[in-house]
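A single structure is presented below for examination.
Here the complex is missing one protein chain, while the rest keep their positions.
Just so it is clear, A and B label the chains in written order, and each chain counts residues from 1 on its own.
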Amino acid sequence: MSRNSMIKTVSVIIFAVLTTWSGIQFYQHRHYQLPIVAGPGVTKVVKLSDYCAGLKGTMADTHVFFLQGKEEGGKILIIANTHSNEPVAILSALVMIENARVEKGTVIIIPQFNNSGSRNTKPGDGYPLFFDVPTGWGSKKFRMGNRNASPLDQWPDPDVYVHYPERQLLSYLDVRNTNRTWPGRSDGPLMEKVTYAAMQLLREEHVDLAIDIHGAETMFPVTNCIVAPDKSMRIATIASMTVTAMEGFENHVEPSPKGFRGLSHREIGDYSDTLPFLLEAPTPFLDQPTGPKTVDLLLKGKDPFILSLSKQKKLFVPYDKSGWPMEKRVGQHCSVVLEIMHQYSMKNPDRAILVSNAPHYADLVKNGVGHYFHNPNEAKKGSLYFN
Amino acid sequence: MVLHIGIILAIMILAYAWAGWKKLSVELCMLASAVAGGLAGAFIKTPPIGALARHLIEGTFTYLDVILVFTTATIFIAIVAESGGVNYVVRGIIKAFYRKRIIALLLLMVVILIPGALTGAGSVSILTVGAPSALALGYLGISKKKVTAILFIIAGLSAAAPPVNIWAMIVSAGTAIPYVGFELPLGIPVIVLGTFSMLVLGWKREEKKELEEILKEMPEVPDKMTWWRVLLPFLVFFGLIIVARIRPFSFPILGLPLEFTIAGIIALLVSPKKINILILSRDTVKLLLPLLATMAVVGSLQQIMTATGVRGMISYAVISMPLILLYFLLIIIIPFSEGILTYGGAAIIGIPLVWMLDSIGLHATVVIAGLSLLWPLGDGLPPTALIGRLSVMMADYKGSYWSFLKATWIPWIVITIVGILMIIFSAKLAFLVRWSM
Partner (left out) sequence: MFIVMIIYYFISAYIAGMLIWNFVREKKDMQQMLLYLIVLVPLVLRIFHIR
């Protein structure tokens, strides 16, 4: 064997080993199943494909948890992980699913809305594949996903994404972004089917409120806020003022822009009777000028560069040495969700949604997020779901 | 943490320099830099050593779409060129407009602008129509140095031209600004600056030959070549793009790579000359290799830079600069970020920069348009110098790289001024965005 073919063979072997090793890691990430322990309030678990047959058997299908009260009342849909690189959403959703009890009305929760996106990674952005949340019984492992669905499930992207049905032109990437594909259609690209299924759920179940939970950069103006269209504005404003005054964290309301199509807070309002809200909480991990993208940064939100930019007044949120820990963000979301329900119930007593045993901001800050997760190994038979 | 990141950055630069000293190609220098940065980072677990290979490999996916577009587009144009179509068009232009030199120059500008405008890659312009255009420009009496300069500047502008501008797309996607309304804010400056550059560089006829003599010198075109054979594949390609826009809900999503593939198959079918597609594809991929490898490696480099915090630190340095200083430094930062990272520069510096400028009242879409006039200039700067190197290659320029780059100075400065002014006065230019929609 000549020296050159020797080098050739060796380099092929090295590449094969590295590619296989990484391939296994990608495979494990894509196929990791997150255990979700259905809490005492969960009465029914269905699949999103029950509302759009086109999702059946695809990676985009996902669980829908129903928490029905003894008494009839209003209904709320909580959507989490529309963007799977904003995991504050799924943590908030799981806190609800594993703990909340519903006295009146129905709470419907989709903890992993863009399931394909949660099994995708974000090339170029150096994210960890998983992150662990410490709990009393060990740690709970979550997938760190991407903003967009995986090209393995929806490929190719168009030259430019033409929004259905408004025909607004959006970036080609947004065809895989489930916060641009609302209201969707039953025979469109996979992510349009996902949002279409959710629209069908809202219509068939006569849902009163829909809350889409997100996390946003501290340098992005729309953060620490409720985004609401005109029809949800009153409730959003009172809820925001109440949490700011009573629970001690900052929150404001942003109007949903009329000319920006495909977003949940726009299209749910325009294409159904449901009142939509979109919640944002600060996520320093997502900012460009940060140190390494570590699990620590994701969970604690501490970063020297963000701190310095805060001193230069370049952030849109208050920020100090304590960072922006996950329990604060989850707490904010839980409190805002509960407050929106509360305000709606006061205005519409016959469509009230009454929830108990759901923690507020102060509880989460005190106990941490992991405190509210139950050990899947000790879960009651039939109460364990994998997503 | 800041110190650690600084050390990692220093190690990355050293590794790059070492690889360059060892005479490795630019792509391998970048790879060396990425690997060294990753290893240095692994000492403090950013990233953990077990995740290092995954980061390097995940990074290569960053521009996988671009790799597919580049390859299919270049194979498509290679088929058109091989069938004699490109020479046919160049011959047509020279024959018809030899005596109307200005019109000939402007037509050639359009020819060079189109492939890049459609694919977002100036390199596609160079790779496809670069060689014949260089010939035609030479026949019009322009020196090789200036021909190379023209190829570089016009190809750069073609990448910035609508409908596809990859820098703008990357920044738009990262800042949640819709990629719409760029047609006029990009189209007008590209046409104006392109015309200006073409005339500045091509105005002087440095040697004069007779038309007869030139036509004899030009490469032969197959007898059976006709206008429709050249046009049909392009019509199909544009047709597919246009139908996708007009009937987006009933027409399947094809994507640029498949649209190029279909156009390529049509070109193959109507070619008057038999073409061995396998050999042609193989050779095209070989020709494209530096470019494809750059796209793959830049992704890895970007991923390592993010995983180690280097990217964040650079991004921080740019946005914490005083505004006036920033405007001045953009003239340097933007092209150099492109020279070092190609499209990665748009993500690392472009995204936070646009947010910041947006928050002080500038119009984000026009800012992005202005920035994306500056980015292509960086394609002539080392270490990557992608378009610059390709221009030298296609124009067959034998002088030093720097002598060619120096020849671009007038358009370079004018493009820079226009770009910076667009950024500063973006709020006043917002009407261009509205008119585009």
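Of note:
Definition applied: a contact is a pair of C-beta atoms (placed from the backbone, for glycine too) under 8 Å apart; a residue touches a chain by one contact, two chains touch by 3 or more.
Just so it is clear, the structure is predicted and the values come from calculations on it, not from any experiment.
Note on the undisplayed chain: of the listed residues B:Lys45, B:Lys95 or B:Arg282, the one touching it is B:Arg282. Among the residues B:Leu64, B:Val200, B:Met218 or B:Leu235, only B:Leu64 touches the chain that is left out of the figure. Against the chain not displayed here, subunit B makes contact via residues 24-25, 27-28, 31, 57-58, 60-61, 64, 67-68, 71-72, 252-255, 257-258, 261, 281-282, 284-286, 289-290, 292-293, 296-297.
Subunit A meets the missing chain through residues 4, 7-8, 11-12, 15, 19, 22-23, 26-27, 30, 121, 151-152, 154-156, 189.
Quick note on the criterion: only the chains that are shown with their structure count from here on.
Centre-to-centre separation between subunit A and subunit B, using Cα means, comes to 36 Å. By the touch criterion given at the top, residues 1-2, 5, 41, 45-47, 51, 53-62, 64-65, 163-164, 169, 172-174, 176, 178-180, 241, 244-245, 248-249, 253-259, 299, 302-309, 311-313, 315-316, 319-320, 344, 347-348, 351-352, 355-356, 359 of subunit B touch subunit A in their complex. The touching residues of subunit A, counted against subunit B in their complex, run 18-19, 21-22, 25-26, 121, 123-126, 128-129, 156-160, 162, 164-165, 167-175, 185, 188-189, 217, 219-221, 260, 287-294, 303-305, 308-309, 312, 314, 316.
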